[in-house]
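With one protein chain withheld, the remaining protein chains of the complex are depicted in position.
Our next item is chain A:
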Amino acid sequence: MPKRVLLGLLLACGLAAPALAQEPKTGGVINAVIQPEPPGLMLAQVQNGPTQMVSGNIFEGLLRYSPKLEPLPELAESWSVSEDAKTYTFKLKKGVTWHDGKPFTAADVLFSMEMLKQTHARARTNLAQVDKIETPDDYTVVFTLKQPFGPFLGIFEVGSMPIVPKHLYEGTDWKTNPYNNAPVGTGPFMFKEWQKGSFIRLVKNPNYHEKGKPYLDEIYWQIIPDAAARSVAYETGKVDVLPGGSVENFDVPRLSKLKDTCVTGAGWEFFSPLAWLWLNNRQGPLADKRVRQAVMYAIDRDFAKDVIWNGLGKVATGPSASTIKYYTDDVKKYPYDPAKAKALLKEAGYKGEKIRLLPLAYGETWQRWGEAVKQNLMDVGMNIETIATDVAGGNQKIGDWDYDIAFTYLYQYGDPALGVGRNYISSNIAKGQVFNNVEGYSNPEIDKLFADGAVATPDSKRKELYEKAQKILVEDVPVAWMLELQFPTIMRCKVKNLITTGIGVNDGFKDAWLDK
């Protein structure tokens, strides 16, 4: 029932809205929920989810990405790639100013790259491909790569590569610069006020470089720490937008049915969050491929999707989400088959050794999922012990490889070279860090496929390499892939065009308007 209601709402609101194509109206205030409170708003230095959600309105990147992940102009109005796929030339938009009135130029881009290399872990990894950056004039930036890098055009959205003002940061201590607490960007909204523990207020940038935009006067990001209280805040009309993940999943069907409420699952295409179970390949029963395969067969992933996630999301087929490039479902399939799981366990000689399961401390939904998986695994005869911990404690255990099975979900950033390979290549086995190859899977063939895939040309060659990698990984089951997660955004139907790109709510509200 909830599934059908949701689907109906998705169709009614998410898909029908663009078709109606009304003329945007200006003015109005949006109250949105932000959870948890961001530690800071300087996007080049703080990269957690809530920071990007708020600061995606203040800062901008060179590009944005469509739901199909095609590049769209933002601070760069056009770009070109050389024949050898090693030189990328960006033409910057003219007439763009920072919120303090100073002009934006290529020097800001160059300076931002220098800062990001030191402060932004993902940007540093991506920029490692770059040999040199030149600015022949004020409005041209040329990146020359050491070798072709397939996903290069995919690394320029605001969260991955925010452009910061050189004139306010050059020659200062970046970490303690006063503008960290009152950030100045080129974006559609300007920072106005932050009452810690209460709200963050952004106001319209009257000099924004896209004529007529933004349409809204102000955005209030309300900080409400309790999930039930966030639902009530929406129910009582105090907030208009609940971005994906801000309420517990079991509240989504109820809230969706409220009057004048629209729901959309769009806006996660770039991130494509994929949930899986880390399986410690190094030790114990899980070192045996057959036991890992048994885990895949033992878990009822459709049940997890339909009951725990209220029908949202999609059962994962392998290491890539279906929304990112070079995805293939032409891989070995693991339907729910407890009998097969039992047979595999028997074949592997599993004798009831204890296996520690680490759920993810991200709230009630994840807790329930942990219990369901435990039940599934115990049903096929595995001896599971749940280890209770908070997020920080869990991360430490995973980073120290002190676990057998652990829940996680990670973003994929649109391309296997950016968000998939990192979890399977052996050069990413490093104790003490989470989110790398913590399962300890090591396969020279996979290492080579990902290494070649990142630099191969043309696109068809990359496709071939990544499809092969997916097939091998799904056979080996280094981790147990669960679901492609979907975090629906819930909002009043009067809020139009809130999500227009594949980056969703994190891309700022410059297209959003209120149909009053």
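The working rule: a residue touches a chain if its C-beta (ideal position, glycine included) is under 8 Å from a C-beta of that chain, and two chains touch if they have at least 3 such contacts; residues count from 1.
Quick note on the criterion: contacts and distances are computed from a predicted model.
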Answering from "1,2-phenylacetyl-CoA epoxidase subunit B", "tRNA-(Guanine-N1)-methyltransferase", "ABC transporter permease" or "Protocatechuate 3,4-dioxygenase, beta subunit": the UniProt protein name of the missing subunit is "ABC transporter permease"
The one residue from A:L75, A:V184 or A:I223 touching the chain left out of view is A:I223
Among A:P73, A:G284 or A:G399, the residue in touch with the chain that has been omitted: A:G399
Option from A:N48, A:T172 or A:Q283 whose C-beta touches the chain left out: A:N48
Please pick, from A:S66, A:T144, A:N180 or A:N497, the residue that touches the omitted chain in the full complex. A:N180
Touching the hidden chain in the complete assembly: which of A:K94, A:K238, A:K333 or A:K448 does that? A:K238
If you put the missing chain back, which residues of chain A would it touch? 29, 31, 36-37, 39-40, 42, 46-49, 118, 120-122, 124-125, 175-176, 180-181, 195-199, 201, 218, 220, 222-226, 228-229, 232-233, 235-236, 238, 389-393, 395-397, 399, 410-411, 422, 428, 430, 432-436
